[in-house]
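Excluded from the complex is one protein chain; the other protein chains are retained at their positions.
Take a look at subunit A:
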Amino acid sequence: MTEPIFELKDIVVTVNQGTPEQINIMDHVNLSVFPGDFITILGSNGAGKSTLFNVIGGNIPVTEGQILLNGRDITNMSVERRTRFLSRVFQDPKMGTAPRMTVAENLLLSEKRGQHRGFGPRHLKTHMDKFHEITSTMNNGLEHRLNTATGKLSGGQRQALSFLMATIKRPDILLLDEHTAALDPQTSQELMTATNNQITRNHLTCLMITHHLDDALKYGNRLVVLDNGKISYDISGDEKDNLTKEELLSFFNDIEE
């Protein structure tokens, strides 16, 4: 059995501590992520999906528990330090890109994710061929807009750029936070296909939050259902492959389609 690349051990996140509204939005969560895992995450609103990602990303401090990366404790590591191994795509296309900078400038920024940035010249021109190559893999014309300010792109192009920025420097863990939810159905489908291609081709380790049961079933090797800050189901392998939509629906009744 391979060692987990990333582990959450007994994670508790308590908000409004010491007040009558005290509540555990993350309630003794244990999760071991193995290299190459592509985990789809389902859960109703308020189940703790975003909290889970914010805990992994370091945006929310944990009240109890331990976070391990390759067995090393990173529970108190800052958001900036974690970007050395972690990258994230947000639901809102505006979150992941700098609107006044060009597509190429955004890509260049993301290529140095988690690295030191000094007084050396940025060498944008020498990267253009590479940027052209990777943007053309998205099949949405992004490669023709490398010198366009990102704010002028369509939502789909902008989100495709966010995805490329998260993967241009290979992350140990990729977090996709409903990254296709804000797009129209067709664009959403295209980006999801491109996402899956990249992840499987490069054997990326990925956690993906989704609202679509179909996507959760179709993609990934593992499926996790969150409910009330707890992991209620965690299935993988053949068991996931054989799972039907009806069975999944019976897991929990209140999830939105």
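Convention: contacts are C-beta pairs under 8 Å (C-beta built on N, C-alpha and C of every residue); 3 or more make two chains touch, one makes a residue touch a chain; residues count from 1.
What we mean here is this: contacts and distances are computed from a predicted model.
Tell me the UniProt name of the left-out chain, picking from "Sodium:solute symporter family protein", "Dipeptide transport system permease protein DppC", "4Fe-4S dicluster protein" or "ABC transporter".
"ABC transporter"
Out of A:Gly18, A:Pro121, A:Pro185 or A:Gly237, which is the one that touches the chain we can't see?
Answer from the full complex: A:Pro121 touches the omitted chain.
Contact with the hidden chain only, please: which subunit A residues?
The list for subunit A reads 57, 79-81, 83-84, 87-88, 90, 94-101, 105, 108-110, 112-115, 117-122, 165.
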